[in-house]
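The complex appears here minus one protein chain, its other protein chains still in place.
This part shows chain A:
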Amino acid sequence: MSRLAPFRIGRKQVYLPNFTLTLLRTPHLPPTFASFITPLNTNKLDIRDYLFHVYGVTCVRVRSYIQQQRVRGGKRRKWYRPRATKRMTVQMDKPFVWPEEPTDFEPWSKETFDAAHEEQRKAREQSRPMADLKDSTDRKTLAEQAEQLLSGKEKWRPQWQADGRVSRSAGLFRNPESRPHVRM
């Protein structure tokens, strides 16, 4: 970059850096502020020089903080703490505002995505221990049916009679050729 920097440039030359910078949407900040997630080992001077040389953004001031993460795990799993994240907020000489959020999420198939997540959540709950003992819609209807049977309002009949079939096995197989061969 040939233009003159309004600050003193560092002398450490980095040819092939291998880290990523994440720009964050910060509507609560004034437009001249931009916030980034940076690696833990970068400092304010690094980020100022990086933004100036790579992106041509002149920073006036830099603030930084390290956000410690919550402890996760527990309950038969090991406790661990994810790595902390470092966030830097720079004040620039020119304002910048993020483009608007998309309103239509069709390209990302949000409906399918949400439905799949809901299904996965249900399946996860069902696979938990004692999941069948928890309150469900089946339990309610079963209780109603049992109450009607006990009070004598309904009489119990086997299912093939309730279906109106002639015998127990009649009509189970619509296609007679698909019936399994039973050795007599």
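Throughout what follows, a contact is a pair of C-beta atoms (placed from the backbone, for glycine too) under 8 Å apart; a residue touches a chain by one contact, two chains touch by 3 or more; residues count from 1.
The criterion applied here is as follows: contacts and distances are computed from a predicted model.
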For the complex's missing chain, which UniProt name, "Opsin Rh5", "AFG2-interacting ribosome maturation factor", "Ubiquitin-conjugating enzyme E2 W" or "Large ribosomal subunit protein uL29m"?
-> "Large ribosomal subunit protein uL29m"
Using the definition of touch stated at the top, determine which of A:Q13, A:Q67 or A:S167 touches the missing chain.
-> A:Q13
Contacting the left-out chain: of A:G74, A:P99, A:P129 or A:G164, that is A:P99
For chain A, the residues touching the chain missing from this view | 13, 15-18, 20-25, 27, 31, 34, 37, 51, 54-57, 92, 94-102, 105, 107-110, 112-114
